[in-house]
Every structure is written in C-alpha cells, then in structure tokens.
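All protein chains but one are shown in place.
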Amino acid sequence: MMATISPIERAVSEPPRIRRLLIGLALVFLTLFLFLPLAAVFYEALRKGLGVYFAAIVDPDALAAIRLTLLCAVIAVPLNLVFGIAAAWAVAKFEFHGKSVLITLIDLPFAVSPVIAGLIYVLLFGAQGWLGPWLAAHDIKILFAVPGIVLATVFVTFPFIARELIPLMQEQGIQEEEAALVLGASGWQTFWRITLPNIKWGLLYGVVLCTARAMGEFGAVSVVSGHIRGATNTLPLQVEILYNEYQFAAAFAVASLLTVLALVMLAVKSLIEWQARQTRRAALAMKGEF
Amino acid sequence: MIQRLLQRLSVPVLTIGLLATPVAWAADLTLLNVSYDPTRELYQDFNRTFTAYWKTKSSGDNLTIRQSHGGSGKQGRAVIDGLEADVVTLALAYDIDAISAKAGLLPKDWQQRLPNNSSPYTSTIVFLVRKGNPKGIKDWDDLIKPGVAVITPNPKTSGGARWNYLAAWGYALHQNGDDEAKAKDFVTRLFKNAPVLDSGARGSTTTFVERGIGDVLLTWENEAFLAVKELGPDRFEIVTPSESILAEPPVALVDQVVDRHGTRAVAQAYLDYLYSDEGQILIGKHFYRPSNPAIAARFTAQFPAIRLFTIDERLGGWQKAQHVHFADGGIFDQIYQ
Partner (left out) sequence: MQFRLKQRSVLPGFNLALGYTLLYMGLIVLIPLSAAFIKTTDLSWTEFWAIVTTPRVLASYQLTFGASFIAAMINTSAGLIIAWVLVRYSFPGKRLVDAMVDLPFALPTAVAGIALTALYAGNGWIGGVLALIGIKIAFTPLGVIVALVFISMPFVIRTVQPVLEDLEAEVEEAAACLGATRWQTFRWIIFPALRPALLTGFTLAFARCIGEYGSVIFIAGNLPMVSEITPLLIVTKLEQYDYRGATAIAVVMLVISFMLLLLINLLQWWSRRRHAA
C-alpha cells in the first residue's frame, strides 16, 4: 500500500517519517507531563501494599470526605446545568447588545484564581464580612460549613456547562425551533422536543467535565472549609491532611481514588462522544440518501 | 427534583444547626479545637484521653472533639471570619491577639487566664541534619557558611518559621552585643542559604526529608523528634544549638463561642486538663516540653539542656516583633530587596 502512494495522497497526508516523528513528539510530551505524574500517584499509593491502600480509603474521615465531595457535586452540577441551558438559550438563540461582555462574565470564573474565589466568599459571608453579622444573628452558617463549600464549588464549576452548550447551540441555529413554533408547538414543547434532543450529547459532556472539576476543586474550598476533620473536609483536602501527617501512601491512595473517579467520568465522556459521533454519522448518511 | 435537592441540602444544614444549638442538660457535646499544624498527633492522643476522662467526670456525657489543623495564621483568620472554635491552640500569642482585637471573641487579657502565659507546653527551635551530619553543623554560625542549604518555611505564612527567624535573630543579637545591623546581616545570610520557602512547617519537613533538598532543617523540637521517629531514625539526627528561643504556643477559650454553644464548662476543663499530670505526661510523650517542672523533670533525658531566651526579653514581645520584622517592608522583606 505504501509503495503505491499517489502524488495527491502524498500531498494530503504526511510522509511516514513525519507521522512517526509527530506521534513520537506528542507521546513524549504527554508522557512527561501527563502519564508519568499519573503513574507517580498510583506508584506512591500502592507502595506500601494494597492493605494500606484500602485502609486509607475506608478510614471514617476519608469516607466523610467522600460523602461531602459527592454532595457538593450533586448540588453544584444541577444548579450549573439549569444555568448553562438558560445562558446558552439566551446567548445562542438571540442577538443583543453586550453579548461579548456577557460571555466574558460567564468565562470569568475560569480565570479567577481559586484563592480569590475563596476570598470573595469570606468578604461576603465571613463574620467580619457584609452579611456576617446578619447571618450570625439568624444562626445561619455558610462559611466553614457545607453551604460555603457548595458555593465555592458552584463558583469554580460555573462556566463548564454553559461554555459547552453555547458554541454547540450557535452552530445549530434556530431554524428547527422556528419550524416547530410555526407548526403550533408551544415554547416549552419546542424546547423539550427539539432543542434538548439536539444538545443532549454536548449537555452530557458538560455535565461530566463539571462533575469531575467539582470533585477535584482544592484552592477555593480550602479557604472556606475550616478544615474540620470528618465534617468539612472534602477529598482533595483530605489528601492534603494525610500528606501533612507524613502518611504519604494514604495521601496518594485517596488521591488515586479521585483519579479513578476522574477516569470513570472521562470514560463516560468518551462513550458519550463516541455515541454522538455515531448519531452524527447516521444523520449524515441519511442526508446523503436524500 | 428541586424538592429532593432541597431535602438533600437541608440535611447538612440541619445537622450544623443542631451542632450549634446550646444544649441545656449536656448529654451530647461537641468541642471544636482549632490548632496549628504540628499538634495533630498530640491532640489526637489528648482528645481520646480527655473524652474518656470527661465521660466519668460528667457522669456520662458523650463528648465529640473535632480538630482543625493548618498554618497558625490561616487558622487564626478562619476563627476571625467565623469558624466556631470553642478553644484555639495556636503557634503564637500574636494570632490569638488578632482574634481578640479583630473579632472581639475573647478579652484582651486572655493570656493571663491560664498558667505560664497560657502555654501548657513549650518548645524550641532545633536543627535536623542528615545522618552523620556531613556538613558538620553544630550551631547557628554554621548555617550562614557558604554552601550550606537551610530549609525553613516562609515566616510570612508559617508561625513556626517566625520562631525560626526570631531564634536566629536573638542568637545573632546576643553574639554581637545587641548590634541590630549585625543581626540583620546574620539573618540575611541565613535566608540567602534557603533554597525553598514552603508555606508551612510540614511542607518544609517534606521538602527536606522526601525531596532530599537541603543540609539542615530549622524546625520545632517536637517536629524534629517526630520526623526522626516517623520518617527514619537511620536517616536523620537532631542537632541542638547552643542557645535558642523559648517558643510558647498558647491555648485559649473563645468566650463568645462557648457561651453560644453552652460549652464553657467542658472547654475550660479541656484546657485545664492540659495542665494536669496526665495531660503534661502526654505532652512530654509527644516531644513538647511540659510546663510543669515536676513532669518536665521526668523527660530530662529526652530534652537536651539548651539556653533559652524569650521573645519578650530579646525582641520586646510579639506585637513589636511582628511589626519590625514581618510587616510589609519590615526587616524580613528587606532581606529580599
């Protein structure tokens, strides 16, 4: 096959030497900056044996941290999901002034240092902050309790789903929705029957990334958590605690648990993408037939 | 969907609400001890002992003691911002002063309420070197020699590092007949020998031990003992300098919080128990120097004799030391200009 390569094929694809070079470069880079750090996590986690590994994970403090981390994700992701759909609907389906500014504001939490994210909630809800005295008078606890941790998580994962949906919905345009409306469907019917099915894969992808990020957030949560063991420590904070107690194997075990969770999420994501590609291909094939 | 969400949300909110409600006839009590980094092991042990003690003393109270650890400054700030600590056990009086001044959670004279300036244990700053002491480090002067890498955390973020810095300063001041310019030169050369400034004491220990960076680690005496015990008696040894600073990590009851929680009695008992014979023995076992001389005498074999000076006598107290050395533009900043 190689021998009978045509000039055109040569011009639309690279010589094997270059291909191998590029694949090699990509893999070396990924090895240095991705695979080896990952391998180091698992190597350190399993260095003291499986016994230590599992003991670290079923430790009551670690279990409490797992529960809290999942709770944060369960609250933060649906909130950002509803927001993401609303924002994408407004941005992608309509033209209005200040759109660039709106999109920039949606992006902003990407670029805000987690430290600053924590700081602003302290300024707002801290005992010395704006709302602190009022909250204390009404015995409502936000900072150094679960609500504060959830808020910080929501902030950090704020743009993920919106950012995933906006380009997708912009690409899809509004003809299908318009057609449905002309045929007499109500707004909600149009949304549920037309828009949602169109964006479901992008939506799921956004949810997966958002969940993964929600479970892994460290900096912002660290500022608002108070680090009370068994009560306000999330998994990433638990890793830091174990590490600071010289329990390196246990720290990496908990870290590897997060990595496994992340890998599962990513596997789900790949599956979603694969399925999306299949549907797209099927749709293209259909169009081709017409 | 939303209802279920609210239900899920309300469980933790309720739990926290319950924890915060004053309990009239104590049956289930929760104490939160907000502490600094190196006391994890001590309080883990101490809390277990005290919970058992309190159960018999109070005829059946179920006491849960929660711990929070972190850098002393960070912990002090968390309490100021509303972390509901019943007791604080921090690295420096300055941090508890800040809680009193900025949040008014406890009276100004808090340090007079318990014996020994409210410090049930003391410690000092020593050197941890690699086995066999390859660089021959014996005293502070050896730390400023060229080619010696010194590991210490950043005094701006770590309470322990402030003690490190002030110990070096106090030593240099004493050696040079109170010449501040020479003392400044000494600490400048010392920090020029520091290749890494971690944000906390534990971070520095890890850098020194796990990453193999540096020839000498400046650290709390208790941390040095713990590091040798936990991380390899065959790899490290402790060097005690000729003189060092008397570090007095204070403890205090946070009045406003215990009154709101109705935990004053148990919190007070908790702190008093630190001064009891049982508490003092635990303190010694965890390599802190017990403040009770009778108990301290039992641990003389463990703690080498060392000339100790206090921050009041050589640096004029915490407020002054903080202002002169660690404030923005202070002497520590000048080292790096």
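Per-chain numbering from 1; labels A and B assigned in written order.
Operating definition for what follows: a residue touches a chain if its C-beta (ideal position, glycine included) is under 8 Å from a C-beta of that chain, and two chains touch if they have at least 3 such contacts.
Owing to the predicted nature of the structure, the values given are computational and were not obtained by experimental measurement.
Q: Would you mind listing the shown chains in contact with the chain that isn't displayed?
A: If we consider the entire complex, the absent chain touches A, B.
Q: Tell me which of A:23, A:50, A:63 or A:284 is the one touching the absent chain.
A: A:23
Q: Applying the definition given at the start, please give the residues of chain A touching the unseen chain.
A: Its contact residues with the unshown chain are 7-8, 10-15, 19, 22-23, 25-27, 29-30, 32-38, 40-41, 44, 79, 82-83, 86-87, 89-90, 93-96, 99-116, 119-121, 123-124, 129-130, 151, 154-155, 158, 173-175, 177-178, 181, 187, 190-191, 209, 212-213, 215-219, 222, 235-236, 239-240, 243, 251-252, 255, 258-259, 261-263, 265-267, 269-270.
Q: If the missing chain were put back, which residues of chain B would it touch?
A: Against the left-out chain, chain B lists 71, 73-74, 76-77, 80, 98, 102, 154, 156-157, 194-199, 203, 207, 210-213, 326-329, 333, 336-337.
Rule of thumb we're sticking to: only the chains that are shown with their structure count from here on.
Q: Taking each chain's centre as its mean C-alpha position, how far apart are chain A and chain B in Å?
A: So the centre of chain A lies 38 Å away from the centre of chain B.
Q: Please give the residue numbers of chain A that touch chain B in the complex, ascending.
A: Against chain B, chain A makes touches at 71, 74-75, 78, 122, 125-129, 132, 136, 139, 141, 143-147, 150, 226-231, 241, 243-246, 248.
Q: Quick check: in the complex, which residue numbers of chain B touch chain A?
A: 1, 5, 8-9, 12-13, 16-17, 20, 32, 37, 40-41, 66-70, 78, 80-84, 102-103, 200, 202-203, 205-206, 210, 227, 230-231
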